[in-house]
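Every protein chain except one is present and positioned as in the full complex.
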Amino acid sequence: MNTHEQTQSFRLPILVFAGLIVLTVLTVLLSGLDVGNMGALLIAMSLASIKASLVLYYFMHLNHEPLIFKLFLGVAFLTLLVIFVLTFSDYSFRVIA
Amino acid sequence: MSELAHPIEHHHDEEGTRLGFWLFLYTELFLFAAFFLVYAVYRSSHLEDFKLAAESLNTGIGAVNTVILLTSSLTMVLSLDALKKGAIKAAKVLLMVTIALGAAFLVIKSFEWGAKFEHHLFLQTAKGIAAGHGSPLLTPGEEMLPVGQVLFYGLYFIMTGTHALHIIIGGIWMLVVLFWMSKGSINQEKPGVLERCGLYWHLVDVIWIFLFPLYYLVA
Amino acid sequence: MENAASQSYLNSHTSPKWTTGFMSWFMSTDHKRIGIMYAFAMFSFFFAAVLLGFLMKLQKMYPASSGWEIIPVEMYGSFFTLHAIIMIFLFIVPGAPAVLGNFFLPLQIGAKDVAFPRVNLLSFWLYLLGAIMAVTGVLLGGADTGWTFTPPYSINTKTISIFGIAFDSISWMLTAAFILGWGTILTGINFIVTIHRMRTKGMGYFKMPLFTWSIYATSWLQVLATPVVGITLLMIVIERIVPVGFFDPAKGGDPVLFQHLFWIYSHPAVYIMILPSMGLVSEIIPTNSQKPIFGYKSIAIASCSIAGVGYLIWAHHMFTTGMSDFAAILFSFLTFFVAIPTAIKVFNWTATLYKGSIALTPAMLFALAFIFNFSIGGLTGMFLGSLSTDIHLHDTDFIVAHFHYTMFGGAAFGLIGGVFHYFSKMSGKMYSIKWAKIGWGFMFIGFNSLYFPMLLLGYYGMPRRYHTYPDIPIFNQLQMISTVGSWILVTGVIIVLWVWLHGLFRGKQTTEQNPWNSSTLEWQTATPPTLFNFEEELEITRDPYDYEAFRGEVKAGTSIGADHV
Partner (left out) sequence: MNVNYNPASVFNQDVDFSFYLIFMISILCLVGITGFMVFSIIKYNRKNNPKPSNLEGHTGLEIVWTIIPTILVMFIFYFGVQGFLKMRNVPEDAMEIKVEAGMWWWKFTYPNGLEQSTAQGMTVPADTPIYLPLHSVDVVHSFYVPAFRVKMDVVPKPAGVKDNYTWFEASQIGSFDLFCAEYCGVNHAQMISKVHVLTKPDYQAWLDQQTADHEKLLAKNPGKALTISKGCIACHSTDGTKLIGPSFKGLFGKTETVVTDGVDREITVDEAYLKRSIMEPAKDIVKGYQPLMPPLPLTAEEVAAIIEHIKELSE
């Protein structure tokens, strides 16, 4: 491994880390905005998803893994999505009181 | 009869092991997903109570803990990196820092929990509800919490509790890895265990990334 | 001296040095030994549950007014709960993957073992621990919640105290189910990685045998569904201990939410039960017809799409719980889509028979019975998926018949067929074919006369989980037929059990590699297989069910590059 690669491999995690901190600060700041319930939830969850993707992709080295790892991740997330959406097909349409 | 080394142990398949470990991580993820689903459903039906209850949580503490966990993830990455480059010493120091950060997270968490316990926000309240208004567990004059808030605190304690449990498991695992690194069975050629330990640690981090806004921010 | 690795797996082993006899099995990481251990453990529990089922049927022979009481009314709830917990969590869910999957999956893809042999052993230990907990839980007071653990009943119901200490047997059994879940999850992970990483040279995905395909689909369900139910059951335990109110309406919770979480797992679980058996049938039918399976690719893809669609339809168990009408209609709609890949499979199996050269071996008889019973089971599923009819049939004996047709007439018949198919390969012994066929006859007739009347009973309105029933003539008549059917069935089961035990201990020793002339890879190894399965690297060049090529190889004395032992 040459020295160039070595510095690279230190720089990237630190950059990603900086990004994560910035996003955390952003999450806290934006939570003060008055955008209604769904808006706040949407902002918070999108920021969290970006952060999670950063961790998955760089810290957990998905960027170096073969395609199959990404496919598995896709299957898992799709399933999660299905569980949430279908459960809410009940709860969003309940007649309350 | 004769005893034989297992053929699989001869040609170890590092990538396959990692693949399997990722699958294991998904099961952890789904474990939490069930909690998140319960959270989502009750939040949607008790929005006001959830917001009120969330306000009682200290955003500052949550944010500090988030930063601590993110930092520990970074040191974990760097530790693995160091190990792969043969810098065992650096790897060990970085791993120790990671463990220390995990411990710090738990200490802060326990203070937060302690404060909530004192305010009768968890079991006491729930027990009060179970036993009716005259419950001896409630201090005189204490008001009953609305059910939405009870649900919020119940979920808060169980979810952060499960998360803390994962931190503890991760911490113990890191200590074991540290020990093996000293003994030399985890080294530049065989970084697999540290790598998987790191994956686990990052997953715990990912889960916290979602817990944080859901409990501390969306108020 | 002969190399230890080329001896039968029954003689040489991979366990630690000091182990002999029982311990050399209990500590073994050999996938074949683990498979056999699962088989013994599972059947011990299974026969206990059969007895419970038999007694429940006996109980229902006469209506309440007759005073007939075989099972005391306080115990009936524990009976069907234990019956179902054993049958589902200890028998049919881990069943096919853990026994035959463990044994034959590596053989079918030409691997030396599964990817993580030690994790495999851990799965078995977890299974045993969970199983022992589940069974002791009953001796320590039992649970009468049904296997569906519906709250708030499961949260509020009291349990007995032993020696003055209140023993919460319900939490105990829920924890058992949680532990069993982890055993299953680890097996699933193991198989997925094995299939992805350890196929022998030349074995592309579409050269894998269909049993392997179905185990693959099953494993995904195990990995992605089981954790959800695990944590859900733990939530009930938590709620029994500290009153947090996840699912208890008195504390603000919604009991229906529990049902969502429970069925998110438990519906996919029914495909965990059936897919491996479908895989076995896909092996048995081409073998005994000596021709390629009809539409190999669509069967393989159907396995995966059943698993996929199976994930989208859980709330069809909840049409009467008062969930939103929108959800009810949506889930009903999605439910029907699982029928289509299943239909493809059923039609393809039947079409495989066309112009075959059919031998009615015991395995083949069970496979054909599988198709018949499972079709009834699946078609009755259509009545349940359809909204208006489900409202009437929900929680009646119709459901009970539906799932016995699928789980027992389908999954268990397929499994029994599989055991007959692979018996000699696993044990090196041959059983009595004649008695196996007689056993099959009793089972097939007994099964149908036991459960068909229950379909009618359900249609006439007989609710399930009833200890007894009011004096309605049609109920009594049908229950009577059904009970008598259970006697015929049990006779059949006893014969089959006898055939197996007799085969195992008194059966003719055999080293015949391929008694049924099957074209797939697991038959190209010694009988019983050697420790590391295959002596040399294999290379696969043809499709798994290409019988013409296979016959050529047999003539030429080579088969699939595997050396003859």
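Going by the order they are written in, the chains are A, B and C; count residues from 1 in each one.
Keep in mind that, in the parts below, a residue touches a chain if its C-beta (ideal position, glycine included) is under 8 Å from a C-beta of that chain, and two chains touch if they have at least 3 such contacts.
It should be emphasised that the depicted structure is a prediction, and the values quoted were computed from it without experimental measurement.
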Residue touching the undisplayed chain, where the options are C:Q7, C:S24 or C:T150: C:T150
Options C:M208, C:A363 or C:I376, residue touching the unrepresented chain: C:I376
Selected residue (touches chain absent from view) among C:V237, C:L368 or C:I540: C:L368
Selected residue (touches chain absent from view) among C:T212, C:S289 or C:T520: C:S289
Chain not shown: contacting residue from C:T350, C:N476, C:T491 or C:T541: C:T350
Absent-chain interface as seen on subunit C, which is shown: 64, 73-74, 76-77, 144-146, 150, 152-153, 156-158, 161, 249-256, 289-292, 294-298, 320-322, 325, 328-329, 332-333, 336-337, 339-340, 343-344, 346-348, 350-351, 353-360, 368, 371-372, 375-376, 379-380, 382-383, 385-392, 394-396, 459-461, 463-470, 472, 474, 545-548
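Rule of thumb we're sticking to: only the chains that are shown with their structure count from here on.
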Farthest chain relative to subunit A (centres taken as mean CA coordinates): C
Centroid distance [mean C-alpha coordinates] between subunit C and subunit B, Å: 35
Overlap residues in subunit C, where contacts from two or more other chains coincide: 196, 224, 228, 260, 264
Set of subunit A residues in contact with two or more other chains: 68, 76, 79, 83, 87, 91-92
Subunit B - residues contacting subunit C, complex: 1-8, 13, 15-17, 19-20, 23-24, 26-28, 30-31, 33-35, 37-38, 41-42, 45-46, 122-123, 126-127, 129-130, 147-148, 150-151, 154-155, 157-158
Residue ranges of subunit C touching subunit B (in the complex, touch as defined): 4-5, 11-17, 19-20, 24, 29, 112-117, 119, 185, 188-190, 192-193, 196-198, 223-228, 230-232, 235, 238, 242-246, 250-254, 257, 260-261, 264, 531-532
Subunit B residues touching subunit A - in the complex, by the definition given at the top: 15, 18-19, 22-23, 26, 29-30, 33, 37, 40-41, 44-45, 47, 59, 63, 66-67, 70-71, 73-74, 76-78, 81, 85, 198-199, 202-203, 205-206, 209-210, 212-214, 217-219
